[in-house]
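Of the protein chains in this complex, all but one are displayed in their positions.
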Amino acid sequence: MEVWLQNMTFGALVGGLYGLAAVGLALVFGVLRMLNVAHGELIMLGGYATFWLFTLWRTDPYVSLLVAGPALFAVGVALYEGLFGRLVHLHEESKIQLSILIGFGLALVLHASAILAWTADERGVTAAYAGRVLRAGALVVPITRLGALGVAFAVLAGLHLYLQRTDAGRAIRATAEDWEAASLMGIPVRRVYRTAFALGSALAGVAGSLVAVSDAISPAIGLSWTLKALIVVVLAGLGSILGTFVAGVLLGVAESAAAFALGGVFREVVGLVLFVTILTLRPQGLFGRGL
Amino acid sequence: MSVPVLELRGVEAAYGDAQVLWGVDWRVQPGEVVAVVGPNGAGKSTTLRVVAGLLRPLRGEVWFDGTRIDGLPADAVVERGVALVPEGRRLFAHMTVLENLLLGGYATRARPLRRRTLEEVFHLFPVLGERSGQLAGTLSGGQQQMLAIARALMSRPRLLLLDEPSLGLAPVVVQQVYGVVARIAREGVTVVAVEQNVYPALQHAARGYLMAHGRVVAEGPAETLLRTALVQRSYVGG
Partner (left out) sequence: MRPALLVALAVLACALPWVAGEAVVNWGLLVLLQVVVAQSWNLLAGYGGQVNLGHAAFFGIGALVTRSLWMGGVPVAAALAAGAVAAAVAGLGIGLPSLRLRGPYFAIGTLAMSEILRIVVATTLPEVSALPADLIAGYRLLPRYYLVLALAAVSTGTVWLVARSRFGMGLVAIREDEWVAETVGVDSYRHKLAALLVSAALAGGAGGAFGYYHLSFYPQFAFSPVWTFDAVLMVFLGGIGTVWGPPIGAAFFVLLREALALRLTELHVLVFGAVFVVVVLALPGGLVDLLGVLRRVRGSRPQPA
């Protein structure tokens, strides 16, 4: 029983990062109707930013979030201006299709560049407090993972407030719902697209920092993180940020449960099976409306 | 004669390869209420889309208040003081009435005055004040049309464009909508209303245009045009 609880707790802690990764992907998809399959590679870049800040200057990984986020925001702006922004005039279906293809090419480029620049080795950030744990009865919780979950939750709460309470956030939601009507409100739709894409990238950057501190990074982690994010988005729909976060935690728990009950390999399979099942049961309404 | 608020000179436009406007000329004076009528496919809505900046014309010029606005994106046109209430209202259904109105006042020109404008709008449409927390998608058809107009007014336009405001509404609600339009016009806002349904539009307008097949086929005082439209209808079948 205690081993179960321990496993589920670990799953939930990892799941918070899935939620964070998924919200970035969902934000871009909901607003621009583009599926950036290089989202996982952006997470990888965020992870390396944190890794190098720590290795070169001993920057605390939770402080380096403040660098990785804005840095990936800038990367997002550049990617939008150089690549994805060229698709905005297309019809929805071809826009999604082409964005997948561009994301795919981008993923290859980022993956290969990361290997060339930093080798294919696995890296992690081991802060001074890395070994510390919190105990609750028999339950052991590593402090870095708890911190990652807390930061993920805080970032998403901040994003929620931004989208709900500010003019810029409302403009993003309005654009997601009906870009043409939004432009009739005086909202510069293309600038909103760019902001949303950059915000999605920044969220990937923050997620990457947290992955580097609580887990490990390598140039190859991109695809699996993109898949995790996709699974969570499919589970949660595009309805709400909180829903996505909860779905992420649930996926983490389900993975742990599957690994514990059936064997380690099922950790990776369970999410994919859930994903395929939901896809086939709801072929049209995959991503719910609104934001 | 004063400078027209809105002037279209030989506007031509197309969707893809299909040209739908062939040299449309409009002249709208300050404070006028102008109705544009004609059968389905006449190009009325397309002309409004061109004015609002949603569609770039192939040829021709659009002048607003003495400056050229054709080719400007929609958000820049709003900043100049033109607001379009689109066909089908296009409210943000998943957002509240208040959020819709706040978005209506997003334009930099209108934002500093947003609180005041909101009070004015609630004064004009008391029902929106009562339901400000409700999701826009849950309002009745008439209330949705009111919200769409109110949202457009939030940008403090000097020219209000209405695309099929009476579409799908009960006759008594149509009268309410045009009652509000008349009040808006009295405040000094110029109004251009496009309608397939000739009666309500020409009843409440002083002057109008009759369009067919992407061209203006007649213009004049509302009463004259009403007769022409009725005769035309027997030919064109609109």
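As written, the chains take the letters A and B, and residue 1 is the first residue of each chain.
To be clear about the criterion, a residue touches a chain if its C-beta (ideal position, glycine included) is under 8 Å from a C-beta of that chain, and two chains touch if they have at least 3 such contacts.
These numbers were taken from a predicted model, which means no experiment stands behind them.
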item	value
Neighbouring shown chains of the undisplayed chain, as defined at the top	A
Residue among A:V67, A:V88 or A:I115 that touches the chain left out of view	A:I115
Hidden partner chain, residues of chain A it touches	35, 83, 86, 93, 96-98, 100-102, 104-109, 111-113, 115-116, 223, 227, 230-231, 265, 268-269, 272-273, 275-276, 279-280, 283-284, 286
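Just so we're on the same page, only the chains that are shown with their structure count from here on.
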item	value
Residue ranges of chain B touching chain A (in the complex, touch as defined)	52-54, 73-75, 78-79, 83-84, 86, 90-95, 99, 102-104, 106-111, 151-152, 155
Chain B contact footprint on chain A (complex, rising order)	167, 170-171, 173-174, 177-178, 180-189, 289-291
